[in-house]
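A single protein chain has been omitted from the complex, and every remaining protein chain is retained in its original position.
Then we have subunit A:
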Amino acid sequence: MADGKKKIPKLSYPMPQQDPKERIKNFDEVALGYDMEVAIKEAERCLQCKREEGKEICIDGCPVEIDIPAFIKCIREERMEDALNIIREKNNLPAICGRVCPQEQQCQKYCRLGKGKGRDPVSIGRLERFVVDYSVKKQSVDPLKKKDKKVAIIGSGPAGLTAAGDLAKLGYNVTIFEALHDTGGVLRYGIPEFRLPKSIVDREVEYIKKLGVNIETNVVVGKTIGMDELIDEYDAVFVGSGAGSPMFMNIPGENLNGIYSANEFLTRINLMKAYKFPEYDTPIKVGKVTAVIGGGNVAMDASRCALRAGAERSMIIYRRTEEEMPARKEEVEHAKEEGVEFHILTNPVRYIGDEKGNVKQIECIKMELGEPDESGRRRPVPIKGSEFLMDVDTVVVAIGNTPNPLIPDNTKGLKISKKGTIVVDDNGKTSIDKVYAGGDITTGAATVISAMGAGKKAARAIDKFLSS
């Protein structure tokens, strides 16, 4: 425990941010990060708890079990390289985790300091981010001893990159096959620049490559190469192909012009840089009034992108209340600061278009909350006769994604659940001997960090399988 006489500030040190009025005019990162001085002060708030039987601390809340007190101690002592090495030991993508993990539900939830009344937990995510950003130029990789075994990884999202990094560190020859022209999966096409700069994704992917991982873009497994070929040619295969298939509500008018899935909207903006059209060739059309349907992080991202891409008004339409929103509190706050309007307990019923086939109105219905459903959240029930019209130019449907069916459909003998996910055991092993899977393809749409945790677990299992 820390010295009892030393007074620990109750609140964590805030991280500087771009002013909302300014930031809605650009795609630059909103959160600007700690500097050394503040990072050390924040690090000094840490109680340096020890991990003991029956006592849960921050490490227990981290899906990849980073030794958090140890790296924080290094920050205090200004040993940044050591701090980075401690983080890297467990986490291949720390600059990303420090930015997009919901720490309030993970490490910081377990922080013992934060259990005290009126006290903030240590800002572990901000410190992790500081260490990696600070040490970026000093990332060296020791030459690794290679084994003579090959592992194929399908998908370069968080699950695939993590599994690849861990397996490379163990000496395996790893090749990642990626369907898009660029790496990162949702880190690249989904999460916008202002939350996760693509230069950060590039940097983390570079690190994975330095570990000796070979990445082949423009390869759609199941089309460009058969799954059976990979199973033949490699000693093991890891499927991390994600849940990238967008859901629509199947209500009248949903195919009118101006209505995008969140995946299309965000892919055009993030992957194709349509916000820089015509410097970049991919166009996007964002009208004056944009409505985003849904209440998750993806909906927040889309609503905030719309403002930056020129919408005068950006609205969230969500069928439950703010309490049930799956989006991180911080993201909801950021969206509100930027002027996104929230229409809760509201659900679209149909879309109305003009003579050219462009959407011009949404008919919505008011909802109330009924009994809890299988997710534990109270079920929204439409209020009869409460229909009303809203004028809109652009609609983004962000109600969720389902697993991409390409691999399940093209792999003989692979056990698939009713929801289209690949069935795996506790170690990420599928119904086929050499094939492992993890991330959204096994769970349905979830978080970046849970995908990374699954990639890590599968890498361990693959190593065990190949070592026996």
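By our rule, contacts are C-beta pairs under 8 Å (C-beta built on N, C-alpha and C of every residue); 3 or more make two chains touch, one makes a residue touch a chain; residues count from 1.
Please note the rule applied: contacts and distances are computed from a predicted model.
One chain of this complex is left out of the view, and of "Coenzyme F420 hydrogenase subunit gamma", "tRNA-splicing endonuclease", "Na(+) H(+) antiporter subunit E" or "Sulfide/dihydroorotate dehydrogenase-like FAD/NAD-binding protein", the protein name its UniProt record gives is "Sulfide/dihydroorotate dehydrogenase-like FAD/NAD-binding protein".
In the complete complex, the residue from A:44, A:254, A:363 or A:391 that touches the missing chain is A:254.
Residue-wise, the contact with the chain that is not shown comes from A:406, picked out of A:43, A:406, A:432 or A:462.
When the missing chain is restored to the complex, the residue among A:224, A:386 or A:417 that touches it is A:224. Only one residue from A:272, A:316 or A:335 touches the chain missing from this view: A:272.
Per the touch definition above, the residue from A:206, A:281, A:387 or A:425 contacting the chain not shown is A:281. The missing chain lies against subunit A, touching residues 179-181, 189, 216-220, 223-226, 244-246, 248, 250, 254-255, 257-258, 260-261, 263-264, 267-268, 272-273, 277-283, 285, 356-357, 404-406.
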